[in-house]
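Chains shown are a subset, placed as in the full complex.
We call the chains A and B, going by the order they appear; numbering starts again at 1 in every chain.
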Amino acid sequence: MTKMRGVTLDAEWAPKPEFKLGSKDIDGVQTYLGSLVWKNPKMSIKEYDIPEPGPGEVLIKVKACGICGSDVHMAQAKDDGYIFYPGLTGFPCILGHELSGVVVKGGPGAKDKATNKAFVGGELVCAEEMLWCGSCKPCADGWPNHCERLDEIGFNVNGAFCDYIVLPDRCLWSLEPLRAMYKDEKDIFLAGSLVEPCCVAYNAVIERGGGIRPGDNVVICGAGPVGLAACAELKRMGAARVIMSEPQAERAELAKKLGADFIIDPTKADFAQEVLRLTDGMGASLYLEATGLPTIVYPGIEQAIWEGRTLNATVVVVARAEAKIPVTGEVLQVRRARIVGAQGHSGHGTFPRLIESMASGMNMLPMITKKITLDEVPENIIALQTDRSNCKITCVMD
Amino acid sequence: MTKMRGVTLDAEWAPKPEFKLGSKDIDGVQTYLGSLVWKNPKMSIKEYDIPEPGPGEVLIKVKACGICGSDVHMAQAKDDGYIFYPGLTGFPCILGHELSGVVVKGGPGAKDKATNKAFVGGELVCAEEMLWCGSCKPCADGWPNHCERLDEIGFNVNGAFCDYIVLPDRCLWSLEPLRAMYKDEKDIFLAGSLVEPCCVAYNAVIERGGGIRPGDNVVICGAGPVGLAACAELKRMGAARVIMSEPQAERAELAKKLGADFIIDPTKADFAQEVLRLTDGMGASLYLEATGLPTIVYPGIEQAIWEGRTLNATVVVVARAEAKIPVTGEVLQVRRARIVGAQGHSGHGTFPRLIESMASGMNMLPMITKKITLDEVPENIIALQTDRSNCKITCVMD
C-alpha cells in the first residue's frame, strides 16, 4: 500500500488590503495572520502518497487524533468569507494535531528520546503540535514555545487526520509508560491523543503558573479541554479545593469527574462571593483564565483576590482574546499577586511528566465524549461550530 | 481547679570539661549542647499550677500529644550518664511538643491568626514546637526555622504532656478546617497532634526540596515519622512513583498505607539498582535522607542519580547525623543535581497548608499505632529506646 487519505483544508490566498507580508510569511503559501489572508475554506478527504521519513524523521501510523477548537476555526468562515483562525496557517494542509500512533520506521539518524537509540518500529508515541526548530535564539535559550521558526502540525505542515504522518524525532514522546495504566492499546491511543491538549494546561498552570503547594486552593474559569485538564492536574498536585466556574451543565459535570471539588455557575451566582464562601474567605492561590472572555471574567477574579486573604495569587491567562484585561494594579500590590501569560506545551519536561502522570493514575479518558471515523471528521469539525455539549471528539483510525 | 500534672524531665547540670558556656546558654539553666551538660535524666509526673496567659499568649487545654524521638533521647542516658540529645535543653521541663488542644482563653492582645481577631475560647488548635522570636535577623528576613533566640516547647520551656499549656498566639494554628474531614473531635485532636511532625517533612521536601512536578519520581530513605509523612505528602503532590527504602516490615507496611508505591529493603536488595529498575532507568527527582546514616545511604542515592537519566535531582538531608556525607562532586555536575539541608517546620505557610491537606483528604491517622494516657507516657518514652515497631505513640488527654 502506498496511498493514504487525509482530511484536507483548502482556502484561497486573498490577502486583505491591510495585510502586509511579514518576515516569516511566504507569499501564497503561509502566513502568521491567517484570518487576514485565507478565504473560503473547504474541507475534503483527499488521497496522498504515504510519506517517507528523511534524516531525523519518523514515519508513524496514526491511531487516534482529536479535534481541537483551532481546527474548527480554521475551517470556519466569517460573513466576509475569511477564516476565523488568526494564526500561523498554510493551505492546503491535512488537519489534525492531537495524535497518537505507532512508529513504522525511523529515517536516517532518527532516535527515540525514551531510549536514546534508533527506533525499532512498533513504539507507541504521541507528538507535540509545535515543531520548534531547536536552533533559533528562543530555542537555544530554552523557550521552545516561543520558537522563531515554528512549524505547526496540521496548520502549515500536514497533520494527522490521515493514516500516516512523518514527524521529526525530537517532537515525539513515548507512550510506552501507559501500558502500566491501560491494558487495551486502544485506550492508550485515546489517552495518547489527549496528551497534547493536557500539556497545554500543564504548561499553563504548572510551568507558567508555578504550580501550587499541597493544601492550596485553585479556581479555573472555563471547562473547555484546557480548563478540564488543568482541573485534573491541579487536583493531582494536591489542591485542597479545585473550584471550576462554568455555566454549561455537561461541562460542569465533566469537571467533577476530572477532580473539581466545587462548581460555580457564574451566570447564576456571584463568582467572587462564591469563591470566598467556598474557601472560608481565603480565596485561591492560582486562577486560570480559560474562557477567552477577560472583560467578563477578570473583574471577578480580581475581586476574589482583593477580598480573600490569600497572598501571592497567580492569574494564568491561557485563553486567547482580543479584549483588554482591565487590571487594577493595587490589587496586585496589596495581595502580592501576579498575572502571567501561557502559550504552548513544549519543553520544560512537560510531555514526559504528563504521560507519567497518566501512567500512574490520572485518567483523562472521560474528556473524550465522542469517537468517530476519518470520514466523519469534516462533518464533526463543522458541527463543533455550534455544539458545546461535546468536550473532545476523537477520530479513531483502524 | 487550679492544679495540673505534667510529665517532667529533670537532670543534673554537670558540664563536661570540654563544654564552654555559649552565648545563648544560661549557666545552670539551659544550653544548646545538651549532651555535653545534662547527666542522670529522670522522668516523673509532677504537679503544677495551671498557668495564666500573658500578653499575646493563649491558654490551651491539651487534648493529645505525640511522643517524638527527641523526647526519647532527652530522657535516655549513655553509659557515662549524659543524655543522648545534643541540642537546646533546659531542665526541669515538662516534655511534649506534638500537641493539639482547645483554646481556653487568650491573654491581652492575643489574636487568632485564622480570623485576625481575639480568641473566643473553644477553638481547636495545634502548635509549632519552635517558638521563633519574630524579631531577630533570621526571623525579620523570613527564616524562622533559624531563629537566633529560639525557645522550644518541651525542651527548654514547659511542654504538653500535661493538662494545660500557655503558648504565644503566633505559634498556634487553627484545626477548625479538620471538621470537614473528621466527624469525631477525637480524630481531629489525633490528627492535630501529627501536624508538627508532618510539617517537618513538608518543610523538608516541599519548602527546602522545592517539591516536585506531577509525574516525577521520588525516593524516601527511612520510614520513620518524617519519612512516612513525606511519603504521603509527595504522593499527594502528584509523584508518579513514591519509593520507600526501609528494612523494617511494620514500617514498610505503614509506608504503603501512606502512599508508597514500592518498598525497597536495602538490606536485601541493591538499593540503586532497585530504584533504577522501578523507574525504567530514570531514577528520581527527589531523594529524602531520613535515616541518619548518610555513610550507608548516600552512596546508593548517588549511584541512582549517576546511573539514572533524570536531571536536576535534589537530595534533601533531614535526619541529623555526625558522620560526613561522602559526596562525589562529578555526580552533582553531570546530573545537574544538588543537596540541601532541611531543619524545622515553621514559616513559609507550611502549617496551614498541611492542615488544609489533611482537611481535604490526606489522612495521616495510620501513623498513630498506639494511644496512651498521661500516666503511661514515661514508660512509653523508655520503651521507645528499643522498640521500633511502633510509629507514633500518642497520649490522649481527657
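Keep in mind that, in the parts below, a residue touches a chain if its C-beta (ideal position, glycine included) is under 8 Å from a C-beta of that chain, and two chains touch if they have at least 3 such contacts.
All figures in this text were calculated on a predicted structure; none of them were measured in a lab.
Undergrad: Start from the 2 shown copies and tell me what the total comes to for the whole assembly.
TA: 4
Criterion: only the chains that are shown with their structure count from here on.
Undergrad: Quick check: superposing chain A onto chain B on C-alpha atoms, how many degrees is the rotation, to the nearest 5?
TA: That rotation is 180 degrees, given to the nearest 5.
Undergrad: From the mean C-alpha coordinate of chain A to that of chain B, what's the distance rounded to whole Å?
TA: 42
Undergrad: Give the list of chain B residues in touch with chain A in this complex.
TA: Result: residues 177, 202, 206, 211, 213-217, 233, 236-241, 261, 280, 349, 352-357, 359-360, 362 of chain B touch chain A.
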